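A single protein chain has been removed from this complex, and every other one stays in its place.
For subunit A:
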Amino acid sequence: MRRFTLIAVPYLWLLALFLVPFGIVFKISLSDAALAIPPYTPTLDLSEGWAGIKALFAELDFDNFVWLTQDDLYWRAYLSSLQIALFSTLGCLLVGFPIAYGMANASESWRPTLMMLVILPFWTSFLIRVYAWIGILSTEGLLNQFLMTIGIISEPLQILNTNKAVYIGIIYTYLPFMILPIYASLERIDGSLLEAAEDLGCSRLQAFWLITVPLARPGVIAGSFLVFIPTIGEFVIPSLLGGSRTLMIGKVLWEEFFSNRDWPVASAVAVVLLLILVIPIVLFQRNEQKQREAEQ
């Protein structure tokens, strides 16, 4: 019984905050757009009782999902979002791992300060920090002025309103989500393991590769998920820093919702996005589980 209550809490959480909202979005994605409040049809009419529920299901169909396959806009937006998310995650990893490694190897007295410095930017609104990048990256911005003053470039670089600015904004914003889990796993590594490896004839580089990297793996995986998943649906950063040629699924979804007033197609876009994220993650975790069982 106690075990049951223990499991019940997380499952209830999942049910209330994931499955129920997903069910609502999925139902809307099977509806048709209408000029009404709310702007889709059919809606659930409980006064009709069982007959009303049956009538509701009779009217639902998969037309909106078929529609998504008919215009290449959607799959190109998905692909370009996947690409941006993938490269941003790699970028965060390349920048974040050395920072986390440095933090974990700093002296005990320094670590709280370093940790503080990583968290400090969160004290300012995310929106203001992204706006600040506009001031840095624009053609008359700080970066271009600096580079032109020291004579590296003679013409200002066009960074703002391109994908470069989107990458910079995403990597900057999500970096702490990569650093913190990696730091957590690096910090736990027992220093005597590395000493033992060196005693047994490993070079420092070999010891790093054979001991530190495998033990940091859980942190790297957690960090990558924390960056990759929100990035793929990112809307604010591409709309502020990107140009009109930056194609991301978050923007397409916004247009369906606001410009076309087509909640059903917008919901279908969201459902497909969720499937694109959930299926690989579930497969990946199952694979991890199997490996772990095989090792034991």
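Things worth noting here:
Everything below uses one rule, namely that a residue touches a chain if its C-beta (ideal position, glycine included) is under 8 Å from a C-beta of that chain, and two chains touch if they have at least 3 such contacts; residues count from 1.
Basically, contacts and distances are computed from a predicted model.
The complex appears with one chain absent; UniProt names that chain "Putrescine-binding periplasmic protein" among the candidates "Glutaredoxin", "NAD(P)H-dependent oxidoreductase subunit E", "BolA protein family transcriptional regulator" or "Putrescine-binding periplasmic protein". In the complete assembly, the contact with the undisplayed chain comes from A:Ile37, out of A:Ile37, A:Ile150 or A:Leu205. Among A:Phe22, A:Phe87 or A:Phe257, the one in contact with the hidden chain is A:Phe257. Touching the chain that is not shown, out of A:Arg76, A:Arg188, A:Arg204 or A:Lys290: A:Arg76 (per the contact rule at the top).
In the full complex, subunit A contacts the hidden chain through residues 33, 35-39, 71, 73, 76, 127, 161, 244-247, 252, 255, 257-262.
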